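Read the structure below first, then the notes.
Note that one protein chain is taken out, while the other chains of the complex remain in position.
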């Protein structure tokens, strides 16, 4: 099996859809780490260890599987705003200007976003001028494919990964156009509005043989047509919606309740954030997409059908509030009403003062490196071993998704062990 | 192997050391559940399911291993206060008088505590009159053995379990008297003050062939002499310190940080509680015992030696405040200073409005039933598969204790699976 | 002046509109206090002291002004549900059944609600059967007047007060029908939908010479037509919206910021509650009425126009979530982003685990007694000295309303001092 994984040689191009808070924090971070100015905290691919067998000492993941090194990464992006990565980092206010932006200003200024495929019908609260001229969906998809090919050629990349770090689109139900690849192709030709921009990016990447990762709750690749395309093209896909703050905690606390057989009466979650993501989610239709992604987790972990006496009637509510004073410094407040011995109520309250992009950036890095590894190992289609990173993991149709963070971690490790021995 | 587990026939006597908030909540709860007036929420032995193999549906634990049924339990207790279980339940204020105490008043009134072995030198904030007359440690141990034999005979029990549900004793370092069984016997004869009351109870139980469980952080059986006695006598022991509120959360949140490679700068934990436990812990020497039990958990889970860049320098502080207005309704507040991508600080705050005895009672039930099972299965000595239930799990000398709740759960399940197939 | 205040002789009828959580908690409380079974905590009229002059010791308010005594109160109510006060108290779950309801069950069962004027167009989430038959607004108003006269006669009351303890109606802008009394009379005759049920109650009370108090944010008497009627009839009115939990805190914390010249960047307030009030406010149109009442307070206290550098651009958001697990035990969580020296940000978070009706009930008692006093003292029209009790105090058109709790208290005391000396 050893020959199955191609070596991580050459340059790996990383194309982010969106050059906002998450993408600029990710790119600046990699540059700072390359220069020894900061640590890749939060990144499993850089820091975490894995035990290949019970008796051995744990080893660094990056020592047991052939990952691309940080020095091999080359960055590009699309964005409807024309700010370069330096300007974007300043505007987003995530990183300290003097400590973490100015020292790498030159490198950041070189990253200029390509014009985006953008349509306000899908993201109503934003607008932008760095946008590809109006055209049919088919033409736009082809323009994105050309962008990808050009980037690869101009920047002499050996391989690429595309990752969605952009906004949440309005809610979309899977429909006829998403049913199989043929239908999707027809919809592109017909300029069918059931194909949102995110699907154009995914289609373009997959057609170019480039893996596509989805950090937002958008449908995108989570439809049969895209899975068919990924399988046909032999390309990995994974998603959806980075598991960062509140949901990260939820996927740890809910298993705690369940493993202790403590009941749940209600879980109220609210968020305040003031970045562009918060602004977009202020639109009820975008929020609906996000809400669906955030609500499923408890049902999947607690399995009310197995424990109706404990979880048969809990009330779960998730709110997101656009609150400009906070910028990227998201705060999630949870109130959890639990039930103990003989039915006595207790409460857990969690206040998570987090930073949206600081939590997301290392996930971007890991996902890029692990997906590139997967492709070199010949894995294609849905990578459900990466569910560890997602709020609403895309999975095969006949598989129940796993939300418990520690079970997800075990799956991730098991796959890495298999790859390590191949 | 099938013959290895003796059937759970007959009556199982449960002797609690202490008839305070935890013991009375446990006893009243079992009685209410027997009468169909309440649910055994929080109890794995009553509600939880386990999958015997991957393909099968999960089954109730009590259907796959032969546990004693609730109807087989018979209760007794020692306590330095002479309140019966009805009076104790009223005084402690854990249970609603009209809903959960009066309907079973008759049963509770029958449980009168035996005079306790009590010495204020070890628990300074309490005093009591229902105490065995002053005597040497040897005489006291023999008196306890007689209590156990008499209870068994009078209440026609087939088997017994003794469980410590009493206060935290002052801090004690393991010493010469605890080094081996011979030394302990000598110390008993010499009335050596390094043998506190809790050791007399454990000694008496083990000598009578009765398993002993330790719900407090006291040293008790966590010394070589007691392990030798347990092994010699073929009796299971387990401890120490019920894992209920704040530490339960800690053993879930710390693994989350580690699995995501998020750094830790500091963890400040404070508690307010107003029950007798809080009063006892107001004595700095008793608190020292508790503090040691509560502090170890982070070091064990985070392993600073493996990840010095993430966990090499965190500040961990635990405070317990005796705060009478709260009674048994303990509140634990945690502030966790975490570190993300590039070193940016974030904070998690957890406020746990719990109920001390409501969380502990189902642990008492599970521990009693599982330890009785262990004895019938021929397991003796330290039962580290029960670490799931303890803040500071007693373990073999050459074994690193496990604190991660989910790893503990896996160990528990694996042992149950083994027992199920035997 | 002494003759100005008529003595508080005879029986004072208290008619509550609504016999839900607030009204039943108020009525049961008064009964318990009369029987010496509980304390009137939270009631200024019963417990608070006032200093008549600088040199004197403070005296109980009820010793310096002639208030009706609790024994003189007689209760009646309207409600669209036919539960009597005993059934309502049980259903609402505010009071402990065995400690605070059963001992006074007989008295509570005697209070049967009169059929209500109810129209689902104004309170969409409720429905009820104890409702006056459909009729024109004029006929309904006359039916309410007859209820008032009958109650007074049958229960041999000397005086009455009507107080709105019912739900929040949908949002209503003041319109032509509210412009003066003549227009209102015309609208009644024309059965104009701009006259909601709450106005019918107020109209009926005032026409009968009975003071009307408004505990909800509904428009009701806060229109010129009603003020004209109150002035003409010589009857006191006051409102609106009882100042209980979160807003109570806000009217204390905002003055703190201002008095220390600390800036405000944002204030996010969320509430979870599960009683009928929460259910009604789940309707966006009812919430809009409430939101308007809750939002004004910061602007009035902080006066951005005077301090644009501190308060010129703060973001204020209020959310209410219907969350059934909580029942009447409302929880309000506030995050306040403040600004200090040189512009550095700081945060205050307040979590108020309150009880909606427990906070409201003593306000009902005080308002009833003080308004009855006002009427006996010959005060009529808007009683803005009672702004202390309201989230959104009704005031004369040319007067800026006062929201600062301590300024409101001073005004209340000054009026009481004036009345004490008359």
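Read from first to last, the chains carry the letters A, B and C; within each, the first residue is number 1.
Convention: a residue touches a chain if its C-beta (ideal position, glycine included) is under 8 Å from a C-beta of that chain, and two chains touch if they have at least 3 such contacts.
Remember, it's a predicted structure, so these values are computed and weren't measured experimentally.
The residue from B:331, B:366 or B:384 that touches the chain not shown here is B:331. Considering the full assembly, C:49 is the residue among C:4, C:49 or C:109 that touches the omitted chain.
For the options C:82, C:231, C:317 or C:347, the residue in contact with the chain missing from this view is C:347. On the side of chain B, the interface with the absent chain consists of residues 265-266, 268, 270, 272, 314-315, 317, 319, 321, 323-326, 331, 333, 335, 337, 349, 351, using the contact rule stated above.
The missing chain lies against chain C, touching residues 25, 29, 32-33, 38-44, 46-49, 58, 95, 100, 248-249, 252-253, 255-256, 259-263, 306-307, 309-310, 339-344, 346-355, 358-359, 361-362, 405-406, 409. Residue positions on chain A in contact with the hidden chain: 97-99, 351, in rising order.
By definition in this document, only the chains that are shown with their structure count from here on.
With respect to chain A, maximal separation of chain centres occurs for C (centres as means of Cα atoms).
Centre to centre, using the average C-alpha position, chain A and chain C are separated by 49 Å.
As a whole-number value, the distance joining the C-alpha centres of chain A and chain B reads 43 Å. Between the Cα centres of chain B and chain C there is a gap of 51 Å.
For chain C, residues that reach two or more other chains under the stated contact definition are 351.
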